[in-house]
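Yeah, one chain of the complex is gone here, protein chain that is, but the others are all in their spots.
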Amino acid sequence: MQRVGVFVCWCGSNIAGTVDVAAVAEALKNEPGVVFSTDYQYMCSQAGQDIIKNAIAEHNLTGIVVCSCSPRMHEATFRKTAAAAGLNPYMVEIANIREQCSWVHKDMLTGTEKAIILGKAAVAKVNLNTPLTPGESPVTKRALVIGGGIAGIQTALDIADAGFPVDIVEKQPTIGGKMAQLDKTFPTLDCAACILTPKMVDVAQNEKIRIFSYSEVEEVGGFVGNFDVKIKKKARFVKEDICTGCGACVEKCPMKKNPNEFNLGMDNRPAIYIPFAQAVPKVATIDPNACNMLKNGKCGLCARICAAGAIDYTQKDEIIEEKYGAIVVATGFNPISMEKFDEFAYNQSKDVITSLEFERLTNAAGPSAGKLIRPSDGKHPHTIVFVQCVGSRCDACAEKGKEYCSKICCMYTAKHAMLTRDKYPDTEVYVFYIDVRTPGKNFDEFYRRAVEEFGVKYIKGMVGKVTPEGDKLKVQASDLLSNKQLHIDADLVVLAAAIEPDKSARPLATMLTASMDTNDFFTEAHPKLRPVESPTAGVFLSGACQGPKDIPETVSQAGAAASKVIGLLAKDKLTGNPCIASSNELMCNGCSSCERVCPYGAITYVDKEFRMPDRTTKIRRVASVNPAVCQGCGACTVACPSGAMDLKGFANSQIIAEVDAICK
Amino acid sequence: MQKITKDQLVEKTVALLSDGTVSAVLGWSRGEFDYDITPAVFKTAEDLKENFVWNDFCGANFSKYLVAQTGKVEGKILVFLKPCDTYSFNQLLTEHRFDREKVYAVGIPCEGMADIAKVKEIVGDGIVSIEADGENLKVSTLYEDAPALVNAKDVMAERCVNCKSKKHVAYDELMGDDGEVIESNRFDEVARLEAMTPDERFAFWQNELSRCIRCNACRDACPACTCEKCVFDNPASSVENKAPANSFEEKMFHIIRAFHVAGRCTDCGECSRVCPQNIPLHLLNRKFIKDINEFYGEYQAGAEVGSRAPLVDYTTEDLEPGEVFDRGDKDA
Amino acid sequence: MQVKEYKPLIVAFCCNWCSYAGADLAGNNRLSYPADVKIIRVPCSCRVNPMFILRAFQRGADGVIICGCHPGDCHYTSGNYYTRRRMAALFSMLDFLGIEKERTRVEWVSAAEGAKFAATMNEFAETVASLGENKRLEDLRCKR
Partner (left out) sequence: MRKVSLDSINKVFAKISESNKLYLPVDGSDGVAVYTEWSEGKEWSNALNTVRSPKDFFFPQMENLMEFKTSGKNIELVDIRDEKEDFVIFGVRACDVRSFDILDRVFLSDPVDSFYASRREHGIIVSVACSKPSETCFCKTFGIDAANPDGDVTAWKTEDSVYFVANTEKGEAFMKKIEDLTEECDDSAVTAQKERIAKIMEKLPLADLSTDAFGGGKTDTFFNAPEWDELSQTCLGCGTCTFVCPTCQCYDIKDFNTGNGVIRYRCWDSCMYSEFTKMAHGNNRLSQKERFRQRFMHKLVYYPENNEGIFGCVGCGRCLAKCPISMNIVKVMKKIGGNKSE
C-alpha cells in the first residue's frame, strides 16, 4: 500500500476562486492510501515545495498527488521537488484542477465537486504507480552519412567541423552527386562546379571525414547512439591508396566504347575511368562488365602502364563493420524514367532530351564541350521547346508519373531558357507549363527576367504530342489562355522530368526501420516541428530523400540535420523517457502485432526458452522493447491481444483505476 | 459425399508415416456414433487403419493444434487441411505461432460439412447410423424402421452453406483437385441485422448473448485465439471472470473477443460450430470483416502469409470513425 | 426529496500533446464546458484500449470521447491513424449491437484549438444528455 500525500494548490485565486480547496483536501483525506492532505496558496513556490518535501520526510510518503495547474505546466517542477526529497520523481501525479476545472467552471459547488473527483482519480492512479528510472545508453561518437551528394557533403562537413568523425558512404566512384552534373545554378547563375568542387576537396582533406566511395550500406543493427553498420566496399580493381589519379590508364584503355554514366550515356568512356576531372576520390575504377582483362583474362594494359602499380585485378568486395551514434540519410533523387512517356517521342528521337541531359549538353565539361547542339546531327538548334511537369502533378490514378510537384523544374527550366536565349539570341524558346511556381528568394524575379528580358515564350498549356518528322520535331500543344491549338516545328525538345527518390532508399529504409511515404520519400518525425529527424531515433534526413528540394534548401536542411547529429553526439549518455512500453514475456505470443504498429522500430523478437506450466520447456518467440528507442506512445499496448504489452506510467491498470474513480 | 475417400487418405498417410516423412498425423478419429468425431494425433499405421475417419462430420479445424503439437513431436507432423482450414494455417504462420518446417500439410477438398443438429431437425432423435449415399446421407434411427434419406445440402452447416473458398492457400501436398474462391452470400445475415433499427438489433443480441454460459468454447476452438494467456483468464486484466455476471459482461466478453481477432479472423466458423448455446458468434466476426472490407478494401486474413492485418495498418486517407455510420449504400 | 437533475457523465481521453493541451487552452481562455466532462490524459490517442471505453460505460459513463492530434500531426507520427481504424471498427460494432452510436466519438483537437475543444465538449454533452442514461452498456452492480 502506498502512503500518499495530497497537496491542493490555491494558485492564488485562480483555483481557490471557484474551488473550495480546503474541502478538496479534506475529501481526499479519506481516499485509500492517503495519509496526508493539505492545501496552500502557491504549491509551486519555494515555500509550497518545502511543504511537499517536509511532508515526504515526516509522513514517509511514497506517492504524491498535487492538485494544481496542468501537468504540462508544473509536472516537471513537482517531480524535481519529489526527487529532491528522495522520492522517485515518477511517484508524482497531477490533478489538473485549474485549466480543466476552476477556469472552465463558474460555480463553486460544481468546481469543488469536480476537483474532488479529479483528485480521486489521481490518487487512484498514484496508488498503482511504480518508481521508474530512465534507461541510459552510451553514445558512439561517430556519424554515418549515407549519400555523397551536396546534402551528404554539407552534413558531413558540418558534423566534422564540430569535431566528430564522420563517414560518407557513396555508391558511385566519386562523391558530388547530381550537383556535380549541373552547369549553372539558379537564381544566381554561378557555376555548379565552382561552388561544389571546393567543398568536395574540403571533404577529401578533412581528417575527421572518411569517404567510402563505390560502397553501399549492407546491414544496420542497433539503435540510437549504438548503430552497428556493415558497409560493402565494392571492388574497383584499383588500389585506392596508391592510385594517383594521373589518368594514364584511362587514356590507354582499349575498351573505349562504354556509355558514360556521368554524361547520361551521351558519350563514351573507357573500361577504366575517372567519372570527371574533379572526382573525389580521384581514383580510377575498372568497370568489370567492360574490362577485357576481367571478363576474358586478356589485356592487362592498364596494369602495365600504371607507374604506381595501383591496378589489382584480384580485388574483392570488402565488408567494413563500424559503430555509429547517428545516421544521416542523404540518398537524393533521380529523374524518373521517360520510357512510358511515348507522347513526347523520347524513345524515337535523340533530339528529345531530359533537362538533366540538357544540363550536360550545356556544360563546358559535357559531351559537346558546352556547345548547344542537337544530339542527332550535331547541328545548332533554332527552335527549342521546353515541356514542364513531365510526370509531375499527375492524377493519383494515372498509370505513369507522380502525384506531387517536383518543385525544382520551374526554376531550372527558366534557367535553361534564359541561358539559351542569352548565349544564342538566334533561338526561339518556348516553355509549356501548367503553373509557374517560383516561391523562393529572388526566384520570381528570375523567372520574370527570363520572360521580360530574354524573351522566352511562356505558354500555359500542355504539349499533347511530339512527332519526329524529317529533321524536325512536330510539337502539338494547346495554349490554354488563348484557347488555341499550336503547332511548332522544333529542333530540340527538353522534358522537365519529375524527380523521385533514389531506388536505394526503400531497402535502406527497411534496414533503418525508418518509415517512408507512398512515394518512397522518407517521412519526418514531425512534419512541422521535427523536419530533419526520422521517426526512428538517431536517424536523420538530409536533402531530397525527404522530398523534392533545390540546392539552397538542401544545404540548409543538411546543416539542420548536422546540428541534430552534433547535439546527439555531444552527449556521453542518452537518458531515455522511462514511460515506455514493456512486454511481459510470459504472456507474449510473438505475433508481431506490436512490431507492426511501432513507428520507431523499437520492438524486436527473440527466441527464449520457457518452462511451460506442464513442466516441459518450450522455445518461444517473444517481443523485446528497446528502451533507448521506444518513445512511449502506447500503440503497441492496444495492438497486443493478450495484454502482454503495457506502458509504464500509463499502465492499463492505472488508466482503468482513473476511469473507475471518475465514474464512481 | 466427400470426393476423397477415407481409404485414400489412410493409404497416403500410412505411406508418409512409414517412409519417415512424418512422425505423427493430426487427423479425425471415429467416435461412438458416426458423427461424434474427435481430433487425434495418430502415431502408428495400425491406429490410423482402425480409427481414422473422413466423412461429412469432420468439421474440426486442426490449424490451432499445431501451436502445441509442433513443439511436442520429433520430426514433422502431418496435418489435414480443408480449404477453410488453410486460411487459419496461414494466419498462424503470419503470427509466427508454429514452425512451418515441422509441418507436412496435406490439403483435402471439402464438399461442405454436415451439422448434426440439422440432421436431427429432419429425422428426429435417436440416431443409430449415418452413411454417405451419393448426394444423400442415409440416416437410421431408433424410432423409424426404414433409414431416412437426407440430402446433404439440406443439412449442411451454416458456415459451409456460406463457404468462402474451396481453394487451398497452403499445403505441401494436395489430394484431389483444388477449387476456387467463392462469391458467397456470407454477409447477407450481417446486412440483414444492419438494416434493423438499433432497438431491434439490441433486442436481437440481448436475446442471443443472454444464453452465453462463458464456457469459453468459442475462444478455445478459435484458431485466432492462441494467446499464451487470454485476458479473460488473467485476473490482472480487469475483464477476467468465469461467469457472465450480467448482460454487460456478456456483451463485453463477445465484443472484446471479436475485437481481438478483428482483421485476423479468417471466418472459419469454429466459434459458432462449438457454441453449446447456438449463439451465432460468427456474425460478430463477420461484421468486423465486412466493415474492414468496406472501409479499407477487401482483405482476407490468411490468404497469404505475412500480410498486414488491417487494424495494424493505416493509410492517411482512412475514413473517420464518425463516418462509419453515414456511409450509406456506397456500393449501391 | 428533490429529484436530482440528470447530468450525463462523460469520459474524455485526451492525448498529451494536442488535445490535452487544447483542453488547457480552453481553460486559459476561460471557455466553459460542462463539469460532467472528465479528462484522462494518455500519451497518445492510440493508447486508448477499447477495454477502457467499455469499462467507462460499465462504471456508469454515459458517453466516451477520444481526442487526439489531427491526422498527420501525431506526435508519434502514426498513432492517431491506428486510433482512427480501431475506433471506426469498434464504434461500428457497438452500433451493430444496438448501442447508441451517439455515445462514442473521436474528435481531433490540436493544441491551438481550445475553442474547438470547448465547443466539442458542449455539443457532445448535449447530445449524450438527449439520449438519457446509458442503459445498454450499464452494469447494475456498479450502481448499488
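For the reader, a short list of remarks on this structure follows.
All chains are identified by letter, namely A, B and C, in their written order; residue positions are counted from 1 within each chain.
The definition used in the following text is that contacts are C-beta pairs under 8 Å (C-beta built on N, C-alpha and C of every residue); 3 or more make two chains touch, one makes a residue touch a chain.
Because the structure is a prediction, the values reported are computed rather than measured.
Contacts of the undisplayed chain with visible chains (whole complex): A, B, C. For the chain left out of this panel, the touching residue among B:Thr5, B:Ser18 or B:Thr38 is B:Thr38. Considering A:Gly378, A:Pro425 or A:Pro613, the position touching the chain not shown turns out to be A:Pro613 (whole complex).
Contact with the chain that does not appear here is found for just one residue of B:Ala60, B:Ala157 or B:Cys268, B:Ala60. The missing chain, though absent from the display, is touched by one residue of B:Ser23, B:Asn216, B:Asn293 or B:Ser307; that residue is B:Asn216.
Residue positions on chain A in contact with the hidden chain: 30-32, 613-615, 660, 663-664, in rising order.
Think of the hidden chain as still there; on chain C it touches residues 59-60, 141-142, 144. Touching the omitted chain from chain B are residues 31-33, 36-41, 60, 65, 121, 124-128, 142-143, 207, 211, 213-217, 219-221, 233, 241-245, 270, 273-274, 276-278.
The working rule: only the chains that are shown with their structure count from here on.
If each chain is drawn as a node and touching chains are joined, the picture has every node linked to every other. Put simply, the C-alpha centre of chain A and that of chain C have 35 angstrom between them. Centroids built from CA atoms put chain B at 45 Å from chain A. Looking at chain A, one finds that residues 597, 639, 652, 656 touch two or more other chains. Within chain C, contacts with two or more other chains are made by residues 50-51, 55, 72, 78, 82, 86.
The residues of chain C lying in touch with chain B in their complex are 50-51, 54-55, 57-58, 71-72, 78, 81-82, 84-101, 104-106, 136-141.
Here chain A touches chain C in the complex through residues 70-73, 96, 98-101, 103-106, 110-111, 113-114, 117-118, 121, 515, 523, 525-528, 535, 579, 597, 599, 631-635, 637-639, 647, 650, 652, 655-656, 658-660, 662-664, going by the rule given at the top. Residue ranges of chain B in contact with chain A, taken from their complex: 71, 94-97, 226-231, 234, 236-238, 260-261, 308-309, 311-313.
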